[in-house]
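What you see is the complex with one protein chain gone and the rest in place.
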Amino acid sequence: MNDCSILIICCEKMKETVERASLENSAVLALPCLGRIDEAVILRAFRKGADAVIVAGCVEGNCKYNSGNYQARRCVNEVRDILEEIGISGERLEILNLSPNQAVDLVNLFENMKEVVLRLGHPDILGAER
Amino acid sequence: MILIVGGGKSSEIAAEEVIRQGAVPLRLVLPEETFSFLPDVETVKGRLLSFTGVQGNFQAEIEIDREVKKFNVGAAVIAVDETPKVSDTDCITLSSILENNYLKCSGTIVILLDAKKPSRASHIVAVEKAIEIKDNNPDCRIYIITPEVRTFGLDELEYCKAQKKGIIFIRAEDIKHSSGKMKVTDSPSGKVLDITPDLVITDEEQEVKNAALWAKAFSINLYEDGHFRLGNVSRGPVTSMRNGVFLCGTASRALLPREMDTSARAAATRAVTASQTPLMLNSAEVDEEKCASCMTCVRVCLFHAPSINEKGKSEICRDLCQSCGLCVNLCPASAISFKGVSRIELRNAVDDVLRCLHE
Amino acid sequence: MSHLKDVLESGKFAVTAEISPPKSASCETIRKKAAMLKDCVDAVNLTDNQTAIVRISSFASSLACLQEGVEPILQMTCRDRNRIAMQSDVLGASAFGIHNVMCLSGDHQSFGNQKEAKNVYDVDSIQQLMIFNKMRLEGQVWGGDELKEKPELFLGAAANPFADPFEFRVQRLAKKIAAGADFIQTQAVFDIERFREFMSSVCDRGLDKKVHILAGVMPLKSYNMAEHMKNNVSGITLPDGMISRMKSAADPKEEGLAICNETIEEIKKIKGVHGVHIMAISWESVVPRIIEDADLRD
Partner (left out) sequence: MIIAERKPISEIISIIGNNKKILIAGCRSCASVCMAGGDREVATLSEALGLYSDLNSLGWEISEISKERQCEKEWAREIAEEASSADVILSLGCGVGVQFIQEVSGIPVFPGLNTSNMGGPEEQGIYLEKCGGCGDCTLHLTGGICPIARCSKSMLNGPCGGSQNGKCEINPDTQCAWDAIYQNLKRLNCLEMLSEIIPPKNWIPSRSGGPRKIIRKEMVLSEDEKKIKEGLE
């Protein structure tokens, strides 16, 4: 079951780090700043077949626009509550604050996120392209 | 052309560096401010009314003795320095020694360093001056009383040299100073010392005059203690929160004399390069039909870009918008957007990115 | 008409106690407790669903108390009754010989066991006094309709010298007196300093001449009762000294009674206090002993 698909949402600055980590079986969605993510984007990702979503942004305080990663954390917490209410485990969604040269943290999180997906299996979503 | 604000030392170095980089500096000083004359730098006394436009193409409106002139500048450097607060007590201050030299005084001299907001260099200046006074007349007695001796890095050698020359440092918190007599308790040992000084020199509090005035004109923020807020770490050391506006001088960060020099030159260099690389960010736009005038965008944007216009709807100033998309996310009526991050575009982006993952 | 009224007006140092009606349809416990307090207190408060917990009504408890030969003080909160129910209950009480009525704002229902109930608060305690005062003086219900027979009432109210804003508390007491309060029972006194300060400003304004003030005292039974009082009973300030005494006491009950005794001694010295109100919640049996120790009965 290596076909688990994980979406990584990151900001402009992180894009290069995420690509350098070249994680297989993952898709990358880059936005001008993490502050742009709203709940609908993450919920849409799950709806379209993502087994897990990692939100990767700069360390809090380093965001070029100052509030990007704070807002992303608030959004992730809100989505986790909604997922729990709907019946999807909140462990499938994680936010990670790292500095551009710390790709290793992303790889580690990616690995144990895979284990989470292995343990929990696919959220059998009818509409998702499989 | 580069606009340089401020009349102090930092602005001189910045202007000099701008010329060295081959650009033309325009120095702006407030009418009531004093400034040091620089031969080949045009200095203007006036009030900055507005600073619009983007990096590489700013328009500065300056009111010079009741006549409003427009200047087109590529970038700006705010090189304002802290000035000592005029203290009401009549004793001699550190800065006054620098001007009219008291080097020839004798007897017991006490240098008291306990101002709440001293300039970062006050301790080193005090130690250097003490050594000079001691060299001039070796038989005078000098005490330096301070809760903590703040000489950094190489200046520790000065501190050591001063002690070798017999300058006595007392680390004291409670100092009673009345009618010519001083009672000082040395904190580490607790012993009380009685000193009758012939001359008392103190260091003064520093303040940034008119910081709010400049911040408003340039739409940049201040720290709580009134200094100019630096841009975020990822923007670089001498940046402000606005592209194309750079900060140096002690009004943004407490600096040692050497650091003032490097920070002024750095700001000038960045300003010259910025003026030659115009920045075209596509700013967010508001669909006035949908706007509920709920002020969320005004409240969340740290760059003061959105404001409510006279029609009661939100309007985003193109010059200040960093196109980060925070307001696009939080606008409850989804009235704000710009190319690439609208709700539909983002929804399709998620669909595409996941579809090609599954192929 | 009201024994408590006669005692207070005769200048004697009045003593009142408090019985909390049980959560049951029988008032046996009230009768037993009333019997205990029979000849050592001037009157007994019957609380009205205290802390918004459903108990047998104050009216019924007062009747049972009266039948045992102890003068009741009927308590009526603004939480559960609008002005219609209040005025009709007061008429009933007076008809059955219950003349002492105490007007209270009442604890918010979120404290009790009916948290989802809708509260009333049609009027507040001061407006309640105004309404009852008009009934007993002019023989009219609020709005002017005549009553065939006027109720005879001796009106009481509460005052909390330990609540904020402290400097406004005396002025609020003045408002209650203007509205018609005859006697006042204060919140339990633990912080004697603040109570002394309160009483001195009461006397400065000559209010002690216009109303009978009874100082509330509450014997502490245990350390965690003291902690409970300090943290989650609103409007009570407990000095830390007292709490540590309770904590380190070998026999907390004795220590509590000792503290209560000391407080009463201090209160007796304060000018303007016309009596003591002993709130020994679910410890009514100790009241005679408290009165004994502080020789309140001459």
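Think of it as A, B and C in the order they're written, each chain with its own count starting at 1.
Basically, a residue touches a chain if its C-beta (ideal position, glycine included) is under 8 Å from a C-beta of that chain, and two chains touch if they have at least 3 such contacts.
Fair warning: this is a prediction, and the values are worked out from it, not measured in the lab.
Trainee: By the document's own contact criterion, which visible chains does the hidden chain reach in the full complex?
Mentor: A, B, C
Trainee: Out of C:S2, C:S58, C:Q75 or C:N160, which is the one that touches the chain we can't see?
Mentor: C:N160
Trainee: Specify the residue from the set C:V15, C:V41, C:L66 or C:I126 that touches the hidden chain.
Mentor: C:I126
Trainee: Across the whole complex, list the residues on chain A that are touched by the chain not included here.
Mentor: Residues 38-40, 43-44, 46-47, 82, 85-88, 123-128 of chain A touch the chain that is not shown.
Trainee: Taking the full complex into account, what residues of chain C touch the chain not shown?
Mentor: 78-79, 83, 105-108, 110-111, 119, 121-127, 130-131, 142, 158-160, 163-165, 168, 171-172, 174-175, 178-179, 187, 234-235
Trainee: Can you name the residues of chain B that touch the chain not displayed here?
Mentor: 290, 292, 294, 296, 299-300, 329-335, 343
Definition applied: only the chains that are shown with their structure count from here on.
Trainee: Think of each chain as a node with edges to the chains it touches; is that a line, ring, star, complete or other?
Mentor: other
Trainee: Whose C-alpha centre lies nearest the centre of all protein C-alpha atoms?
Mentor: B
Trainee: In whole angstrom, how far does the Cα centroid of chain A sit from the Cα centroid of chain B?
Mentor: Distance between chain centres, rounded to whole Å: 39 Å.
Trainee: Would you pick out the residues of chain B that each touch at least 2 other chains?
Mentor: Expected reply: no residues.
Trainee: Going by the contact rule already set, what residues in chain A reach two or more other chains?
Mentor: As it turns out, chain A has no residue touching two or more other chains.
Trainee: Mind listing the chain B positions that touch chain A in their complex?
Mentor: Spelled out, the residues of chain B in touch with chain A are 232-235, 241, 300, 302-303, 322-326, 328-330, 340-341, 343, 346-347, 349-351, 353-358.
Trainee: Show me the residue ranges of chain A that touch chain B in the complex, using the header's touch definition.
Mentor: 5, 7, 13, 25-29, 31-33, 35-38, 40-41, 44-45, 48-50, 58, 61-68, 71, 75, 128-130
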